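What you see is the complex with one protein chain gone and the rest in place.
Presenting subunit A:
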Amino acid sequence: MTKTRVRIGAGAGFSDDRFEPALELAERGELDYLVFECLAERTIARETLSRIKDPETGYTPYMRDRLRMVMPACMQAGIRIVTNMGAANPLGAARVIRRDALSLGLPPPVVAAVVGDDVTEIVRAHPELRLLDTGEPVESLLPRMAAANAYLGADIVREALARDAQIVVTGRVADPSMFVGCMLHGLGWSYDDYPRLAAGTFTGHLLECAAQLTGGCFADPGKKDVPDMARIGFPYADVDADGSVRLGKVAGSGGRLDVATCTEQALYEIHDPARYITPDCVLDITEAEFEQLGPDRVGFRGTRAAPRTDTYKVVVGYHDGWIGEGEVGYAGPNAVARARLSEQIVRERLKLRGFSYPEIRVDYIGMSSLHGMGAGRPEPYEVRLRVAARSPDRKAAQAVGFEMRTLNVNGPAGGGGTLEALREVIGVRSLLLPRHLVHPEVVIEERP
């Protein structure tokens, strides 16, 4: 049923986000929709690998915990849930969600899985498609490809909601589109109504990182203070049928929501502010303005949008070898000189063992690990040496951490706190796929 206003809350801004704020929204936020955005660029490729090992997995690891937590409150209050936590296995995720609801003693929910974002075989059949960054054909990546997924749009989320799903679980859907899908459905908007799509897409962009709108990633003590950060409330948006929007958070929750926090999030990862491309439209925020409407209450106006493009963006995840790394710490007199000696020793050890690497990175944590070695850096009291290297060969990558560890007894004086790590690398690259090659679809899970 079409409403004149919907309230949409953000239940997570990334896969490892805090849990309680979503429950706070579900219980006290008076929501219509609760959206969980939990997919980083490489997540699907990683989860594809899990699914290959175990066909029942492939959704994000915290999905069940998050949904089991909020389902009782959401189903009681009629709050509909939309999430991309289905990752590489939305169908399997839908089955598991329904089972979990039943085991919680809830009436069996209608769960819709959105599929069709997996375009791995389509990309494989089109080796001529060009990568966005270099313009080279994707062909050379194909032997190492783990997965290719298109960012689907709001239209397929609307379709899932229109089929009476209480929970919609997707793989790759563009972050703002999950929110816009709720608006299309709840407010009866046309998918060609670009003024409203502009407001809706900007709203989705503001909400998608959850706490980043309400005081997360913002505090700078003495300059920009944020109250009660251990209990930051996640944001929601009230969206009217005419496209006006007011942002808010649950009364009494921590954090802050004002023009400054909104402006930081507005520009977050937006690049050209006149052309922010989503599957739904091309958003222009160059004339956008925020207005403080009350405590923790912000509105905006001035968004515009051009028609959507005729392509979907696709993320291609591919195997890119291994990264090995190690760390050791030094403190007190001559700490940096001892760390530098360790760097030389490790480089020589790796050479002696016959290993070479396309890239070795050396960080002096406390001096250069975040902003590089700028001129005139003072020597700190303590420093940690970190050496990391990439290799197509697992053994060569593993040797980096091993040689750092051996400094425990073979290295300079006073070295402590060695660490080592090894990980498999999933690289990601992007390309554009013509829309007519992609076929998004809704599958309703109703089995007991």
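The rule is simple: a contact is a pair of C-beta atoms (placed from the backbone, for glycine too) under 8 Å apart; a residue touches a chain by one contact, two chains touch by 3 or more; residues count from 1.
The rule is simple: contacts and distances are computed from a predicted model.
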item	value
Options "AtuA-like ferredoxin-fold domain-containing protein", "GNAT family N-acetyltransferase", "Branched-chain amino acid ABC transporter permease" or "NADH-quinone oxidoreductase subunit A": UniProt name of the undisplayed chain	"AtuA-like ferredoxin-fold domain-containing protein"
Contact partner of the left-out chain, one of A:Asp164, A:Asp272 or A:Glu348	A:Asp272
Candidate in contact with the missing chain, chosen from A:Leu352, A:Leu370 or A:Ala413	A:Leu370
Per the touch definition above, residue among A:Glu287, A:Glu348 or A:Glu379 touching the missing chain	A:Glu287
For subunit A, residues in touch with the removed chain	41-42, 133, 212, 217-218, 220, 223-224, 260, 263-274, 285-290, 302, 320, 323, 325, 359-361, 363, 365, 369-374, 386, 388-390, 425-430
